[in-house]
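Complex shown without one protein chain; remaining protein chains in place.
Moving on to chain A:
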Amino acid sequence: MNGKLMIAGRAILQRRSLTAIVAAAFGLVAVAALAAGTQVFDPKTRKWVDYDRTKARKYYAAHNEVPEAFRPQMVKFRTAEVPGTIIIDGNQHFLYLVQPGQRAMRYGIGVGREGFGWAGIVRVGRMAEWPTWTPPAEMIARDPNAVKHAGGMPGGPDNPLGARALYLYERDQDTIYRIHGTPEPWTIGLDVSSGCIRMRNDDITDLASRVKVGAKVIVLMQGAALYKGV
């Protein structure tokens, strides 16, 4: 089960169905993630510019960094949730870790692409450093390069799960969704995954050091108005 449904690839019907079935089984809500269209403010031109995969890759190549908005920062956060709670706003591509004093540590994230969004209230069931990734069967079937990892790809800098993984559980059962690192940091701020939440390796390492197993995780709905419950 480890690592299934976590790798960005071509959307195929079977995987969408599987995502929906899994979400339904765990009482989560699978949604059609609206292409909300990320924009970032360009300080040079002082204009808002669309931020897509191509621009994200170019930006990272030029700056060796993600745009400022997606770097960790402490922000005001008015909430009744206790410190240590994780809140995921996939629409805005932010993960918040609630801190004392109505504040939160905010990190940039990459989230599920269209058809792979979900929402629900789960918890951190366990955590792992440099986790093993096992490609799902359908990926192995279509990608000859994945065959060599069928038995599990050891953790390391090229591993799709990156430096850490927080395994999200519904009660005592693994939802198959994770918050994890990535070897593709330029994808932060985009809708790219199969439902997992990806962060820069430095950020997931920092987050993992701040949270405890059992922490509440609230995943908010992606999209402004489009809602497809299952």
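Criterion: a residue touches a chain if its C-beta (ideal position, glycine included) is under 8 Å from a C-beta of that chain, and two chains touch if they have at least 3 such contacts; residues count from 1.
In the analysis below, contacts and distances are computed from a predicted model.
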| item | value |
| --- | --- |
| Candidate names "PepSY domain-containing protein", "Nitrate reductase subunit beta", "ABC transporter permease" or "Cytochrome c oxidase subunit 1"; UniProt protein name, chain not shown | "PepSY domain-containing protein" |
| Absent-chain contact - pick from A:75, A:137, A:150 or A:213 | A:75 |
| Contacts of chain A with the absent chain, listed as residue ranges | 29, 34, 36-41, 43, 46, 48, 51, 67-70, 73, 75-81, 87, 89, 91-94, 96, 104, 106, 119-121, 189, 218, 220-221, 223-227, 229 |
